[in-house]
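To keep things clear, I will list the structure first and then write my remarks on it.
The complex appears here without one of its protein chains, the remainder shown in place.
Letters A and B mark the chains as written, and numbering starts fresh at 1 in each.
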Amino acid sequence: MILGHPVRLAVAVAAFLMLALIPAGFDVGLKFDAALSVVWAFGILSIVLLTGYVGQVSLCQATFAGVGAYAAGMMFNTFHAGYVVGIVVGVVAAFALGVLVGLPALRLRGITLAIVTLAIALVFDKYVFQDHIFDWFSGGSGGWRVDGANLLGLPADSSSHLLAGYEVLLALFVLVALLMVNLHQSGAGRRFRAIRDSELAASTMGVNLTRYKLLAFGLSAGIAGLGGSFYPLIAGSVSPQPFWVFTSLQLSAIAVLMGVRYVPAAALGGFFMAFVPDILTRYGHGTFMGHSYDISYDWFSLALGALLIVQLILLPDGVWGDLHGHVAKAMAAVRVHTQRRVRVA
Amino acid sequence: MSELAAYTVIGLGLGAIFALAALGIVLIYRATGVLNFAHGAMGMFSTFVAWQVFYGWVHPSWMPTWALTAVAVLVGLAFAVVLGLVLELAVFQWVRTRPPVTKAVITIGVLLALQSAASLIWKNNQYHLPIYLAPQTWTREVAGVPIGANTIVIVVVAIGLAFGLAAFLQFTRLGRAMRAVSDDPVSASLWAVPVGKVGAVSWMLGSLIAAVAGILITPFINFDTTSLTLIIIDALAAALIGGLVSLPLTVLGGFLLGLLETYPTIWIQSLGFPRLVALLVIIAVLIVRAPRGMPVATR
Partner (left out) sequence: MTMLRVRDIYVRFGGVVALDRVSIDLNRGEILGLIGPNGAGKTTLFNCISGVVQPDAGRIFFDGRSLRRVPPHERARRGIARTFQNLQLWKSMTLLENLAVPMDALGRRSTIADALGNPLSRFAERATMERARAILHVLDLDAHANSLAGDLPAGIQRRVEIARALAMRPKLILLDEPAAGLDAGETKRLADLLNAVRERFHVSMLLVDHDMSLVMRVCDYMYVLDFGKILAQGRPAEIRSDRKVIAAYLGEPNPELPAAPDGAVQPVITSADRKDGTPALPTGAPLLGVKGLAAGYGALEVIRDVNLVVRPAEIVACIGANGAGKTTTLRAISGIVKPRAGRVFFGGRDITGRTPERIAGMGLAHIPEGRGLFPRMSVEDTLLLASDNTGQRVDPSVAYEVFPRLKQRRWQAVGTLSGGEQQMVALARALLARPRLVMVDEMSQGLAPTIVRQLFEMLSVLRSKGIAVLLVEQFVESALEVADRAYIFEHGTAGHEAPAAELRADRKLISGSYLGSAVDEPAAIPSEANGNGHRVDVELMEVLSLKVPPSVKRAIEERATREGRSAGAIALELLEGVKH
């Protein structure tokens, strides 16, 4: 089921308008969750591109987001550049790191690539984001603070104009998601998918593996970095914790859980990752039938791990994938049915 | 020079832990085809069970410390065996025919679940008192650097366990079956080797070794839920040196990595630098071991 161009665009615009307006009624905490959910949606989208389209494994996608965030923070604080410059530098830095990480991927696949990327995530988490040699990049132990930033004149400060940052980020997400869907059906998308299905056949059928694998890693890291570079804007500061190695693992887990081959799964996953733990921490405690309970953030991660295990045993194509499959099957059945009736008539 | 000797002892202690953890990974990988990213988390959880027995619960006052330590360690190890068996029975026996990457992603789910369960029970990022197997007060100066009894214990236990494991694999019937399965699971099944049983035993044994490594290392690291979980990277690096196949090379790789991560601390005071060393070792190993020609030519 492929939506035609105008339909796809209309769906995207409608989705944007709806999602942009809803958080207006939220309190500050939930507004932040809304913005954060788009940051993570970018992270999962980057996995959809890299793993879902091209079949490459990576366990360091939060690292790319972190590089985007820190680069943006650095540009804003050290060079007093406008925040848009920070975003551009963040994306470029993430893209460059992605290409660098892609180099081992030219020789490795599957689990060995998973090991390398996990090691990279750990190096950034424990060393680059935290060691004093990199204070120029990470802003020292306090990280960077971002106050009074604007996007090309539009005030987008985290304390007073949180929603502005959210809406710009959401618009960018809708745009990138749309481009990703287009890419899937296009020539470049076919080459990506060809690499996923059989590298051997792709290389002997004229696909330049070096170029397209590095491109995929770069684009994927750039997408993650774009989301990450908004993090300081909406949170007001950067610290290593949001981009540590477990976030990378969670992003991968949620991407697989939601359906790693589908763009809408990214939106679903971002929402899941930002809102669910916060809502759990907020409302997940009290007393029930005389017993006090406390469902905090850790319950989210525990449930995520358990869900991932169950899903991989039972629904290999992910929540969105299997849902989508059922819908598509039902639609096809309806179509056949109506066609038959038309023919009879 | 003498300083170097002291650091060598420390490095060997660290390396022994890596070697132990890596042995478990290789064992499970060869026997079941699962590359276990949750290996550190499994060791961590069992270690915390031992910790709970030792520090968390009220125990009879007549019990001497050594007996309490023994009970705590035994409970932790017993838990590890059960954990391994449960994972095989509840999860991994159902995905035996799936591609290796899928199985690896499932272990990431196990990692997240164990990790967050441990944070729930024992609180994340919180300092915990380590479990000392030997009296903490006993130290000997080696060229101006104090070497504690616990350092000596882990080197001895790790080397002893490595030899013990080797003997088990070499001389027992089950060990033979495990070696056969790890060499070639399909052929092993043609020799009437019960592959399923070997898988379960590998999980139990691997989990047990991970727990031993976890309990031994507590005095030497920041003992919380995450740092034990993240030992997985060093263990994987050691396992890669052994090509995910060879047990002797894996042990050697563990010691080598321990030394490589320890020596730079003579000059560089950084908590994160050893991670960089591990990454560089992983990349170096994969480049050296990479097959010739285009990567696509390999199976």
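Heads up, the rule we're going with is that a contact is a pair of C-beta atoms (placed from the backbone, for glycine too) under 8 Å apart; a residue touches a chain by one contact, two chains touch by 3 or more.
Bear in mind that the values here come from a model prediction, so they are computed numbers and not experimental data.
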**Request:** From the listed residues A:Thr78, A:Ser141, A:Ser160 or A:Asn182, report the one that touches the chain absent from this view.
**Result:** A:Asn182
**Request:** Check the options A:Ala194, A:Ile254, A:Ala274 or A:Leu308 and report the residue that touches the missing chain.
**Result:** A:Ala194
**Request:** Using the definition of touch stated at the top, determine which of B:Ala177, B:Ile232, B:Leu257 or B:Ile283 touches the missing chain.
**Result:** B:Ala177
**Prompt:** Can you list where subunit B touches the absent chain?
**Reply:** 170, 173, 176-177, 179-180, 183-184, 186-195, 292-294, 296-297
**Message:** Need a quick check: the contact residues on subunit A for the chain that isn't drawn.
**Reply:** 5, 179-180, 182-183, 186-191, 193-194, 196-198, 200-210, 215
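By definition in this document, only the chains that are shown with their structure count from here on.
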**Prompt:** Once you find the CA centre of subunit A and the CA centre of subunit B, what distance in Å lies between them?
**Reply:** 32
**Request:** Write out the stretch or stretches of subunit A touching subunit B in their complex.
**Result:** 57, 59, 104, 106-112, 114-116, 118-120, 122-123, 125-128, 130-133, 199-200, 203, 209, 245-246, 249-250, 252-253, 256, 296, 298-302, 304-309, 312-313, 316
**Request:** Give every residue of subunit B touching subunit A within the complex, in rising order.
**Result:** 35, 37, 91, 94-95, 98-102, 104-106, 108-117, 119-120, 124, 226, 230, 232-233, 236-237, 240, 270-273, 275-276, 278-279, 282-283, 286-287, 290, 294-297
